[in-house]
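Here's a slice of the assembly, chains where they normally sit.
Chain naming follows the written order as A, B and C, and within any one chain the residues start at number 1.
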Amino acid sequence: MSMPDYGRAFALWRAAAAESWERYTRHAFVERLGDGSLPREAFLHYLQQDYVFLIHFARAWALAAAKAETLEELQAAASTVHALVHVEMPLHIRVCAAEGISQAALEATPERKENLAYTRYVLEAGYSGDFLDLMAALAPCVLGYGEIGLRLAASATDTPWRNWIDTYAGEEFQQACRTAGALIDSSLTRRLGDDWERQPRWKRLCERFETATRLEEGFWDMGLRPGA
Amino acid sequence: MSMPDYGRAFALWRAAAAESWERYTRHAFVERLGDGSLPREAFLHYLQQDYVFLIHFARAWALAAAKAETLEELQAAASTVHALVHVEMPLHIRVCAAEGISQAALEATPERKENLAYTRYVLEAGYSGDFLDLMAALAPCVLGYGEIGLRLAASATDTPWRNWIDTYAGEEFQQACRTAGALIDSSLTRRLGDDWERQPRWKRLCERFETATRLEEGFWDMGLRPGA
Amino acid sequence: MSMPDYGRAFALWRAAAAESWERYTRHAFVERLGDGSLPREAFLHYLQQDYVFLIHFARAWALAAAKAETLEELQAAASTVHALVHVEMPLHIRVCAAEGISQAALEATPERKENLAYTRYVLEAGYSGDFLDLMAALAPCVLGYGEIGLRLAASATDTPWRNWIDTYAGEEFQQACRTAGALIDSSLTRRLGDDWERQPRWKRLCERFETATRLEEGFWDMGLRPGA
């Protein structure tokens, strides 16, 4: 399957982090979501950790809004935060409830180290750096889930985790990925000029993207060890 | 006219900063909005500066979302950012356009020192401190405009600035003030306990509120000197 | 051996995180430093990761200086940063050079996830929170090394890692621990009042301390897996 078109920066970042990207997007956790062999216990554990993740993920997008330099960037980041906390999180809570995990249980979830490592890395990148640091650190999550969703939707046949796949393969999420990719490209051009991939800054943003990708891989590792 | 009921913290903050609050909410700029004597040039100048202010104000609420400690705080702050950048700012742009100020002109507005002083004070309070510091620094703007709107709506008779008054006296903005006041009260209780007004922290939050009130007064001062 | 006296907050934090504290301060990595059985490869790997750690650790203390509320806090944090970057890091570079690790190699050290997790957790705690969040997140490192140093100095007999032990058991580092402990106690009293351990805030600071302690444990885990 070809790479989805989420813009120019994504294509370059993905190529520069090719091995890490492969380990993340073709992780055993992902493959087992697709072939249906992922144990239910592992999926539920993942859902609970993902609730904690989403809180910090929304905080990171809010920080991006605080660090926006144009009204367009501010509006784009604000829309993402709004969708996360008013649509995605309530949906997540309902999905968990349907699986027997109460909201109280979600809120009491002990945060795993692999989860904490990723979200604090993203937030610290944002606080210490700027809008671009946040975009580079957030991209592997947003765009990686988009790519994983598309690939599994095309290949998966019969799996109890079909809903999860459809969410990320669905047009709504795919559109969000294209919008995020376009936002990333325009924010790069605004700050670094048209030839942004030849700037010293670009190299460090590639490192950010790759580090975040490795931390996503760690998140899947954790997902396969629910009892740890 | 009695004080509007925007919650317990607001009543205490307002009382502790009584003189500054009076100078802010009964500033000549405000009185002249109410009696119609404010020159059109001053009003348009204020509108332009207010555009710049709103950008930073939205950023500050986004920072509050990043610093939220509960899903409720995160949702409340995210809703405020969303309303600011997707409703209030487009409205502001339309109002300015109707007055002959293009969006390009708004974006090119040279930021006045009094404007900058207030917004950077709020943002720095938020970055250096926490959610409560942001609430104390943002409250004079949100709740002060609510109080000013209500008072002028009750007293003003014939003024070209009636629309401005109606916006802030209107039920939608008044509801936003009550919601913000309730958010402030609950965030105080969560962090400082039920007896928050007896904590050392409370005294510093009162200082924040008063400093921000003095900076709002400076904003009106600026409003009366459009040519400076 | 009894607990060293690094102040009131430390004693309470340590007791509240007793199991995690035990796993951290009596970790196999520590015990093998003491009995001399730690492989040289593991020690050198630890030294290299510790260089990366020290950079971020110094940044976190600098952030504490930025978040200080009194001249005393500012001076204390500034002294710590100064000692770290002008004394401890040059010493670290010399120790590594003596072991055959060049400064260029140190600077090129690939940061391990367990290392990253701890430092970004501390920095994010500081950016999102205040001086107290930083103190709670930094304390396990500073005061834990002090306690480990003292214990190993009293029990270790013949180990190639004697210098490491003597550094942390030495009067200079022990004095730094007592100073840090006193700074923590006074910063708590200043912000939360004399009965700070009965404030809602205290409970969250205990959680910060315990999380940071768990991340220190992860750092030792990493230390035992140099080739991972």
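Just so we're on the same page, a residue touches a chain if its C-beta (ideal position, glycine included) is under 8 Å from a C-beta of that chain, and two chains touch if they have at least 3 such contacts.
Everything quoted here is computed from the prediction, not taken from an experiment.
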Exercise for review: Because only 3 copies sit in place here, please give the count for the whole complex.
Suggested key: 4
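The working rule: only the chains that are shown with their structure count from here on.
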Review point. When the mean CA coordinate of each chain is compared with the mean CA coordinate of the whole protein, which chain is closest?
Key: A
Exercise for review: Please indicate which chain is farthest from subunit C, where distance is taken between mean Cα coordinates of the chains.
Suggested key: B
Revision key, fill the gap. Rounded to the nearest Å, the gap separating the Cα centres of subunit A and subunit B is 35
Practice item. Measure off the straight-line distance from the CA centroid of subunit A to the CA centroid of subunit C, and report it in whole Å. Key: 31
Review point. Any idea how many Å lie between the Cα centroids of subunit B and subunit C?
Key: 43
Study note, to complete from the structure: Within subunit B, the set of residues that touch 2 or more other chains is 66-67
**Study point:** Complex contact set, residues of subunit A against subunit C
**Key:** 59, 111, 113-114, 116-117, 120-121, 123-124, 127-128, 211, 214-215, 218
Point to revise | Residue ranges of subunit A touching subunit B (in the complex, touch as defined) | key: 55, 58-60, 62-63, 65-68, 71, 74-75, 77-79, 81-82, 84-86, 89, 107, 123
Point to revise | Contact footprint of subunit C on subunit B as seen in their complex | key: 66-67, 127-130, 190-193, 199-201
